[in-house]
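As you look at this complex, bear in mind that one protein chain is not there, while each of the others sits in place.
On to chain A.
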Amino acid sequence: MLRLRIGFVLIAIVLSFFGARLVQLQGVDPRSYAVRAAAEGAVRVPLVAERGDILDRNGVPLADSVKGKMVIADPDLTADRAPELARLLSDRLSVDYFKTLTALRGRKEGSRYEYVARRVPSTLAGDTLTELDEAGFTGISLQDDPIRSYPSGDVAANLLGYMGTDEPLGGFERTFDKQLAGVDGEATWQSNSGKGVRIPLRESTLKAAQNGAPLRTTIDRDLQWFTQKVLAQSVRQYRAESGAAVVMDTRTGEILALADVPTFDANAPTEADEDDLGSRAMSDTYEPGSVEKVLTAASLIDAGKAFPRQRFKVPPSLARQDRVIGDWFDHGTIRLTLAGIIAKSSNIGTVLAADAFSPVELVSYLQRFGLGQRTDVGVRGETPGILTPGEAMSSQTKDRVAFGQSLSVNVAQMAAAVNTVANGGVRVSPSLIAGSAVTDDGVTVGTDVATRTRVVSKQAARATARMMEKVVDPEDGVAPAAQVPGYLVAGKTGTAQRVASDGTGYDGSTSVSFGGFAPADDARFTVYVVVHAPKVDGGGGSIAGPVFSRIMGYVLGRYGVEPTDGKPSRLPVEW
């Protein structure tokens, strides 16, 4: 009897231990145990979403994503044979031997996860891993790490931006990151082998990655390349600080090329000067100079306050309250028509013509041409430029604004303004994105939201274009070099003084520019070129003119625009 009791007591003691353990397992923290049980043999693979491509107008990728791998070392397993392994890896993957060695030995004590290389093309990474396996090395693994590649290097790099290690650092890449990035997914399953082969009929989940949507731009890659090359050549030749050029489709306002010089290789942004990484064309303001006279003239004609054959007596200099206004060329009193004032680019003549306008009238026209407001094409850090409101503008300032000083613009604004004249007086808002896309500021941009507003009448625009034809006239004009053989070209030069970077007034350097369109009587393209601070003497006609001519000649040929049979303008320049 006693034995039986002792037996029962013993059994009860053992069972109570079991019971206590059961309560501990199920009662205290059952979840963590369940998780641990599930983690045993669980394979969790992140499915990396592919970043959307950035395409040109023809669907050619300007930026595309390629499957890549990151090579990861487990120093616990690699430390012993680190030197051998490092040599092999640095050979195959072109990585630094010493950095690899440190990674293989672990940068920190007890580390089990070290990057050896990032963004290695999948094929190369796979081949290397196979080779390592065959040579009997362990402890190296691969994980998805997509590569962003810019197949055309520096083409449109200033617009596209570039990627950092994991995040976009500039340009479209950053502005439209939400659209491009996509959403990563994840797959989990149970595995009992080291190679991650799944056990059938066991729990497995799949959350597919959502790839990023492509972004289509209005850029034409080949034209963009050509524009950059021609501009860069000119900037070098005239030892200029920088330059920008825009090619715009007159009718749709689509920007076919927007070049910045200096630029950088989007595949290697760290090698470039940090100041070159953005788009100066959009973020820097400058005074447009005489190209702006086109806008003044078109406004005057539209308002019925001037006409192309109107006669002006232009004195050698013009004293206006605080300052004396002069022309770029010495002359006595000359007799110019309005067309002559534009063709010879006379400041005095323009001021005399603009006397018919009050500051408010002039500014309201310029605002409708789009000056003083962002174009919102989707480029980061765009400047709105500076245009003093009409009510606050003194008459001296108005005089200077009339010929393009004392106001500042960005390149797209100016191109769109000149394009208004090309497009029969209707301003089409410029766009860089085909369709529409939402920027990180929540603004919808693109051709879908482009607006058209009439700024000046069709007659006024035609009359202005006729006057602009005289600018490239070999006899009467100042920019025969901007002529495109066989075509009627209308354009306007600009040579503006530059404001010193510290804002203390003009520093003696100039911004030379040329804006125009062709064919003048049925415009298809507007090209605007500006070269900042050339160190070689020259004006808009001699420096920017030839660049304009090359780009315009190329784009007309590229889009198969035949010469029109319109007669050249026969407006008189003198009387």
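Everything below uses one rule, namely that a residue touches a chain if its C-beta (ideal position, glycine included) is under 8 Å from a C-beta of that chain, and two chains touch if they have at least 3 such contacts; residues count from 1.
To be clear about the criterion, contacts and distances are computed from a predicted model.
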UniProt protein name of the chain not shown, from "Cell division protein FtsL", "Lrp/AsnC family transcriptional regulator", "Phosphate ABC transporter ATP-binding protein" or "Inner-membrane translocator": "Cell division protein FtsL"
Which of A:Thr100, A:Thr128, A:Ser152 or A:Ser242 contacts the chain that the document leaves out: A:Ser152
Chain not shown: contacting residue from A:Pro83, A:Gly381, A:Gly486 or A:Gly566: A:Gly486
Of A:Tyr115, A:Trp225 or A:Trp328, the one touching the omitted chain in the full complex: A:Trp225
Hidden partner chain, touching residue among A:Pro46, A:Gly59 or A:Gly126: A:Gly126
Residues of chain A (touch criterion as defined above) contacting the omitted chain: 60-61, 64, 66-67, 121-123, 126, 149, 151-153, 155, 195-201, 221-222, 225-226, 229-230, 232-233, 236, 484-487, 549-550, 553-554, 556-557, 560, 562-563
